[in-house]
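The other protein chains are all here in position, but one chain of the complex has been omitted.
In order of appearance the chains are A and B, and numbering begins at 1 in each one.
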Amino acid sequence: MNKIFRGKYGPLALRIVSIALLLAVWEGAARWFIDPEFVSPPSGVVAELPHLFSDPKVVAAIASFFMELTIAFAIAVVAGTAIGLAVGATPFSYRSVFPIVLLLYAIPQITVLPLFILYFGLGTASKIAFGASHGIFPIVLNVVAGMKAVRPVHILSAQTMGASKMQIIRRVILPQMIPSLFAGMRLAMAVTLLGVVLAELYVSTTGIGYFTQTFSERFDPADLFGLITVLATIAIVLNEVARRLELHFSRWRSD
Amino acid sequence: MTGATRAEVAIEVSGASHSFSQGTRALAVLSEVSLSVRSGEMVSLLGPSGCGKSTLLNIVGGVLTPDAGSVLLDGHPLHGIMPHKISFVFQEHALFPWNTVFENLMVALEFQGVPAAERADRATVALDAVRMSEFRAFYPAQLSGGMKQRVALARGLSLETDILLMDEPFAALDEQTRMVFGEDLSVLLAKTGKTIVLVTHSLSEAVFLSDRIFVMTARPGKIKAVVDVPKEHPRTPDFVSSAQFGAIRGELYELLHDEIRASVESAQHVPKRDDG
Partner (left out) sequence: MAKSDRLRTRLVQAGFFVTLLAAWSIESALRLINPILFPRIENVATQFVNVMTSPATLGDVWTTMSTFGAAYGIAIIAGISVGYVVSTSRLFTKTYEPVLAAFYTVPLLIFFPTFILFFGTGVKSKIALGCLAAFFPIALNTIAGFTSVDRNLRTAAISFGASRIQMLRRVLLPGAFPIILTGLRIAFIPCFASVLAGEIIASDSGLGHEISQNAQMMETARMFAYVFLVIIIAALFNLGLSTWETRRGRTLV
């Protein structure tokens, strides 16, 4: 095997071959062995996609999902950064507030999902709120970590050159924090996504939850797989974007 | 020209004592240190590890206020940091890794309050002086130790202060880079006429660069002796192999030998103030 898949593109080729094999097995099994009510062959899923997208309600559900995700993420980043800066600002605030953050972080958030729905209703607000409540934690944790990583010698150096407090924050502390912030954003994107998906699936009266439920009840695996593939693709793309941004902004790091 | 002709005292330290608290105990680091540095002189503070030479440098720079004693700059008492009179060159870690070489200098000038229009010129001139102009767009992580130190020096020079304080600037460099850097430094500083205080634990460096060397005792540090190096700047590599160099170095070694032994055998470690 090593001989066939040699060289720089070896792994890539093997990956393609593996996926092709997997799809082939899936296609074969779905067509001839498994009950079509449960599994749809890949060809079926692909064939069904145009039909799926032609339904405006489905498109609206996906668009709504995307919008909720964006807003939840934005809230998580802004609020998380503000909280993180406040917590990390002084040793006192760190020691008194950070343990509370850790405590909240330890609670499995899924348990309060029904509560969020109760408070914010069945609409988009609860999904945004729930998503944001997930995303806020990695941001806070990373901003605080970034602030702690500021090296005293840099602050001292800036002081000896006559820097004011504002200048030290702008020129020394914030730039050091940016890689941590972007790492936090990468994590926040993943968990905000999870939060929004959770909320969407829970509410089966509208949105994506409605369609996953309907497609299941109709025993329409092609549509269901199609929808899931779309969501998975969105997740992978967003994560990749976040990852690249993180790499870009961490360029100056030698560690 | 070096300080031999100018008699004004740029820096005067009188009876400086300082101790650091470690838990419940106080560790005396400096004990009644007095010294004076003439304007335009380059002096070294030479001593074993932990003798308080970095602390003394920080006191001279206004970063630290001594428990007892005073510091006068040009006759005026020193109360704190003076960014327009004193600039520091720390060990290599002091460059901002998120800025390029050029940006590092620009930011320093911004801190000092130099008008925006002048900054670029001052930065460029300083980089030219240390021959790092072609690296202006590089990040510190992409530079070698010697190059980083040159940038740090350029930054210190660009601030155009009368006094330059350098805390073991060669410590992170290898032997060969040190030799070259030392020569460059000598040339450069002879041109600018600044008053320079250098902290080092290397005898050769001290002899090569300084007009006078303050030899310190082991902790708590006092000035044990002052050794003159009556050779004009800029000094060339052949100075190192001269008899004069050897003699002075030998004298330093004799003075320091017992102090080094004492500090090696003492059990305490005092963390440096600017530990990253």
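Keep in mind that, in the parts below, contacts are C-beta pairs under 8 Å (C-beta built on N, C-alpha and C of every residue); 3 or more make two chains touch, one makes a residue touch a chain.
As the structure is a prediction and not an experimental result, all values here were calculated from the model.
Participant: Touch partners of the unshown chain, restricted to the chains that are shown, please.
Facilitator: Touched by the chain not displayed, across the whole complex: A.
Participant: Kindly state which of the options A:81, A:124, A:159 or A:212 is in contact with the chain not pictured.
Facilitator: Final answer for the missing-chain contact: A:212.
Participant: Give the residue, chosen from A:20, A:118 or A:149, that touches the chain omitted from the document.
Facilitator: Answering carefully, the residue with contact to the hidden chain is A:118.
Participant: By the contact criterion defined above, which parts of chain A meet the unshown chain? Give residue numbers in ascending order.
Facilitator: Output for chain A: 1-2, 5, 10-12, 14-15, 18, 38, 95-96, 98-100, 102-103, 106-115, 117-119, 190, 193-194, 197-198, 201-202, 212-213, 215-216, 219, 221, 224-225, 228, 231-232, 235-236, 239.
The definition used in the following text is that only the chains that are shown with their structure count from here on.
Participant: So in the complex, the part of chain B that touches chain A is made up of which residues?
Facilitator: 61, 63, 81, 83-84, 86-88, 90, 93-94, 96-99, 107-108, 110-113, 139-141, 159, 273-276
Participant: Which chain A residues qualify as touching chain B in the complex?
Facilitator: For this pair, the touching residues of chain A are 151-154, 156-163, 167, 171-172, 175-176, 178, 251-254.
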